[in-house]
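A single protein chain has been omitted; all remaining protein chains appear in their positions.
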Amino acid sequence: VDGLFEGCLALGDDALVLAQRLAQWCSRAPELEEDVALANIALDLLGQARLLLTRAGEVEGAGRGEDALAYLRDEREFRNVHLVEIECGPLVGGDFATTIARLLVFSSWRLAVFTRLCGHADPVLAAIAAKGVKELAYHRDHAAQWVVRLGDGTEESHRRMTAGFERVWPYVPELFDADPMVDMADVRSEVDSVVDAVFGAAGLERPSVGPASRVNGRAGRAGVHTEAMGYLLAEMQYVHRSLPGARW
Amino acid sequence: VDGLFEGCLALGDDALVLAQRLAQWCSRAPELEEDVALANIALDLLGQARLLLTRAGEVEGAGRGEDALAYLRDEREFRNVHLVEIECGPLVGGDFATTIARLLVFSSWRLAVFTRLCGHADPVLAAIAAKGVKELAYHRDHAAQWVVRLGDGTEESHRRMTAGFERVWPYVPELFDADPMVDMADVRSEVDSVVDAVFGAAGLERPSVGPASRVNGRAGRAGVHTEAMGYLLAEMQYVHRSLPGARW
Amino acid sequence: MDLEARFERTIASEQRVEPRDWMPEGYRKTLVRQIAQHAHSEIIGMQPEGNWITRAPSLRRKAILLAKVQDEAGHGLYLYAATETLGADRADLTEKLITGRQKYSSIFNYPTPSYADVGVIGWLVDGAAICNQVPLCRTSYGPYARAMIRICKEESFHQRQGYELLLTMMAGTDAQRAMVQESVDRFWWPALMMFGPPDAESTNSEQSLAWRIKRDTNDELRQKFVDMTVPQAEKLGVTLPDPELRWNAERGHHDFGQPDWDEFWQVVKGNGPAGAQRLAHRRKAHEDGEWVREAARVHSEKKRGVE
Partner (left out) sequence: MDLEARFERTIASEQRVEPRDWMPEGYRKTLVRQIAQHAHSEIIGMQPEGNWITRAPSLRRKAILLAKVQDEAGHGLYLYAATETLGADRADLTEKLITGRQKYSSIFNYPTPSYADVGVIGWLVDGAAICNQVPLCRTSYGPYARAMIRICKEESFHQRQGYELLLTMMAGTDAQRAMVQESVDRFWWPALMMFGPPDAESTNSEQSLAWRIKRDTNDELRQKFVDMTVPQAEKLGVTLPDPELRWNAERGHHDFGQPDWDEFWQVVKGNGPAGAQRLAHRRKAHEDGEWVREAARVHSEKKRGVE
């Protein structure tokens, strides 16, 4: 299938990088139940990443497995969107609300994409998508519940939730870049209606900030990343790269 | 000279790691003049590190130069004290006051040590020490001036300066561990009197927090580091390690 | 028959005390303190291993590690729930933890500077914890015993995963083997300290043994752990860093050296190598989350008001 390698890589990288970001919350969530929930979501995404990268490696046929793809590619070979790599807390770049804002948009988008991929010509990708749909529906609902709680909660939580969406909003349009596998205009209208409904229930306004512009038209899907990505990869890949030939 | 390799390595690692920490302030200092000053101090320490690691490599005679020692050793082979590796701001672990507290203690100690090393039997080490003495005197005075300003300034700055010293104090005793090159009891009394004089001028009390205990008696000088060190090394070494065979 | 006598009989006949049953105030307090300390240990214990999630060297190891640390959060939740059956309040216990008024296991005040520590914590630290905890599955207080049964099952699974990581590393490169040995050298003595001070210096133990909250002495458990661990170390191919360690055929047990008890007391006092860091981390997470918990509370009150 044409573009299958690139498609699996892009979706795999999205999941891998967001799992990495969510794992940073581990032992730092606002309550224990949320620590468990965020770890669950990170584990689901990590599982999706492993299946997708493995499939990408098989399709490529050059002998690269999930770990070769995750640990031995350089930054410009990663195909994830900017939305998953930017810092949204807990340490810098945001807070719990920012993390939830990203999760709502990302999981709504990914659920819409995976739903459509259930009928993909590649049976392996179709099966990965079918499994992922259930997980992503849970992620989206979890995020939506928090958006409503925080949007509706206190003045401070409303302000933070608003700021969180403003922080992530410039990175949303990249999600809808034309894709050979899925009709993204269609996905966009689905995501728009989900997000608008959540905004309505939470008493939030859709942010008015414009999209982040690109570098000669290129962004994450074309391998041009934000400055946060290099630090993320250095941390993720360091042990693997510093012990060449090791088995784990 | 016995212990020369270990001595140069320890002093070189101290300087390298603190230079790395200070460089994180670059573009983040409270005012432009201080951005320039902290970069100057980091550059001096980086220069000392390069000379000391180069000398360590020569003494070892195994063909390792400054970059092999800086970029290709694993964490447990680093010999710096914990004081220089812990996070003291700007991003996490402290603020400008914490950074200044560490700098005062470290540069007072290092100045006392370098003064004594000017007469070392190894002429290269003695020359490095002689050059460093002038630099370190400036670092110490710069830090002392800030401690006085912040200790004496506002209620907030006094509180932060106090907290800064409490943060770094548990890591101070390691500086005075017995050393074959220098009489550390002597160094300790010199440092004590410098620091006490600065505390006096700043209206600060000597902190009462106890020393951080060790791991089976071992700390930084024995290659057992705090958890901050692994992240620092991953960031510092990643590019070098991911391009094997490259020349720079 | 009076309440105290009935309670004593329940204990003596190895039956379980349940939340609705009468119990002496000392029993309740001791239990709350012990279970809370155990819960705190699970929560603080997320940090030393959590330190490696973002850096795990394979995706499979990353998933295993994240799931393990998540289980620790789950254990914390069961245990706090058990304290609530005794009338304690989770928020209050958390406050006691972050202000240093209640302790947690000192082992978590040691740093994890190497990925091998993930394996060694699984093998030695979880191993020691299991030695401590298996008897608690028969502890006299029902909710605690039931939580321990579930926890011990999961801990055994974690221990096997840790040991398996070490087996894999020992079958790897020289650098990997050196990492494992270095980690064992660091964790061996702290693991022995997990059983608490020698019986001669231990307080609180006698009453706890009588109430069957505790079931073995510190020294008995320490011996059991050493005897269990030595053959595992041999199979692994690592050296335990104790020159006095040897089989004593007469006793039918291993003789072994004493940990540095001065270091132990320093660490218990909160001066552990990573002690301040662990508490500061927990405190920051708790304080940073305050606005979220407050918003959730306000939202749920508003919702209740509307319905």
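Structural remarks
The chains carry the letters A, B and C, assigned in the order they are written, with residues numbered from 1 in each.
FYI, a residue touches a chain if its C-beta (ideal position, glycine included) is under 8 Å from a C-beta of that chain, and two chains touch if they have at least 3 such contacts.
All values derive from a computational prediction rather than experimental measurement.
Judged over the whole assembly, touch between the missing chain and the shown ones holds for A, B.
Residue B:152 is the one among B:6, B:58 or B:152 that touches the chain not shown. Listed by residue number, the positions of chain B touching the unshown chain are 16, 20, 23-24, 26-36, 39-40, 42-43, 46-47, 49-50, 53, 66-67, 70-71, 90, 95-97, 148-150, 152-154, 156-157, 160, 235-236, 238-240, 243, 245-248. For chain A, the list of residues touching the undisplayed chain reads 74-76, 170, 210-219, 224-227, 229-230, 234.
Here, only the chains that are shown with their structure count from here on.
Inter-chain contacts peak for the pair A-C, counting C-beta pairs in contact. With each centre defined as the average position of its C-alpha atoms, the distance from chain A to chain C rounds to 34 Å.
Touching of two or more other chains is recorded for residues 55, 175 of chain C.
In chain B, the positions touching at least two other chains are 74, 234.
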